[in-house]
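Reading through the structure tokens given below for one structure.
Here the complex is missing one protein chain, while the rest keep their positions.
Each chain gets a letter, A and B, in the order it is written, and its residues are counted from 1.
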Amino acid sequence: MAKGRVTINEMLCKGCELCVSVCPKHVLQLSTTKINALGYNPAEVVNDDCIACTSCAKMCPDCAITVEKLD
Amino acid sequence: MAKVLMKGNEAVGKAAIEAGCRFFFGYPITPQSEVPEYLSSELPKVGGVFVQAESEVAAINMVYGAAGAGARVLTSSSSPGIALKQEGIGYISNAGLPAVIINMMRGGPGLGTIQPGQADYNMAVKGGSNGDYHNIVLAPASVQEAVDMVMEAFDLADYYGTPVIVLADGLIGQMMEPVEFNYVCKKELAPKTWALTGKGDGEKHMVENLVIEPDECEAWNKKHFETYAKIEANEQAWEEFLMDDAEYAFVSYGTSSRIVRSAIGYLREAGYKVGMIRPKTLWPFPTKAFEKLDKKIKKYMDVEMSMGQMVQDVAYACNDKNKIEFYGRTGGVVPAVDEIVEFGKKVMGGDK
Partner (left out) sequence: MAVIFQKTKALTDVKLHYCPGCAHGIVHRLVAEALEELDEVKNAIVAVPVGCSVFANKYFNFDAIQCAHGRAPATATGIKRVHPDKMVLTYQGDGDLASIGTAEIIHAAARGEKITTIFINNGIYGMTGGQMAPTTLPGMKATTAKNGRDPKINGNPIRVCEMLSALDGPVYIERVSVSTPAQVTQAKRAIKKALEIQRKGLGFTFVEVVSSCPTNWGLTPVKAMEFVREKMIPYYPLGVYKDITAEEGK
């Protein structure tokens, strides 16, 4: 299975959790410690299990997610 | 170009084509349906586009799009249809876009009548849509003048970036007169570099209408009013008829001014020193015509095919509301010459 890496632009994230809800590997969570300039708890990466499926990015309404495929 | 005998409604259509207009969006309504009928057959011959819209509302919003896309574009209608177009006229105005709107007025309000009227003065001159804005309003009194004004309207619209209304009436639309198409643009027109054309390799263009921050919206309005100040300074137009020795002046425009002109002949014959100021632009109203008359004129006799919608502008222009007498017919009734002669005699009395 492919390995991937998700990067969240925390300044754009509105904490809607749509990315969290669709990640098959539970890579993402809303931060419980950070609040961004918009006043939201941004999504953050919590493990290394990303498979580069891009589901999170597809669901992100704010273009806050970049996905890389790692060889 | 030799003169050709044309019906007003067809002549204004041809005038638009002669002025380089290639896009017409409209909807049938009496007494202007010959405008879309004529253009539906003539525009395609010159590579133009005619669309019969589903409504006046849709038509004016098509005009908005075509104007935003950089085209010379025309719509025409008559009073109730123009009422429907007010939304789009406001949007076009707010966006600072050029467009020409012909109104062959009929009697109102509401469905009113299909006979000629001049009761859309307020709608055209005082607004009609929401917000602070002005239309340039041209008022032809003959088919030839309608032709010239339609052609000039495109230049004014392009030059100032504002809708221009040619405010005629059903009589001018329906009558036949010999016309020629000799208008020559007197303005230097800038290329429409702002138009929606697809951004290509450059910056994107936007036609905006929502200015949500009040400060910005106010500044947006004030910019328009800088343009309006230029228009008021430069574009007032009127005709003075037998005004050199006049002690009394009719004020009348469009079709009613034609009847006043005849009445003046009879009144002059009877010894009255009477003339006429005929506004050719209703906005900007030709206040300059009144300023130079100073106190010479004893009474201004406003004659309209309405209940007196222009009276306030005349009062403002001459700066003395007590000098104004009004005679009007409305609801599609065109006044007869003898009515106006009688009105004139009543106002002027034995003052010959």
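We adopt the following convention: a residue touches a chain if its C-beta (ideal position, glycine included) is under 8 Å from a C-beta of that chain, and two chains touch if they have at least 3 such contacts.
What you are looking at is a predicted structure, and each value in this text was computed from that prediction instead of being measured.
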Neighbouring shown chains of the undisplayed chain, as defined at the top: A, B
Sole residue of B:Ala58, B:Ala119, B:Met276 or B:Val334 that reaches the chain not shown, by the stated touch rule: B:Ala58
Which residue of B:Glu18, B:Glu42 or B:Glu87 touches the chain not shown here: B:Glu87
Candidates B:Pro31, B:Gly68, B:Gly170 or B:Pro335 - the one touching the absent chain: B:Gly68
Touch residues of subunit B, complete complex, unshown partner: 23, 25, 49, 51, 53-55, 57-59, 61-71, 73, 87-88, 91, 95, 196-201, 204-210
Those residues of subunit A which, in the complete complex, touch the missing chain: 4-5, 12, 14-18, 20-22, 40, 52-55, 57-63, 65-71
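One rule holds for everything that comes next: only the chains that are shown with their structure count from here on.
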Centroid distance [mean C-alpha coordinates] between subunit B and subunit A, Å: 60
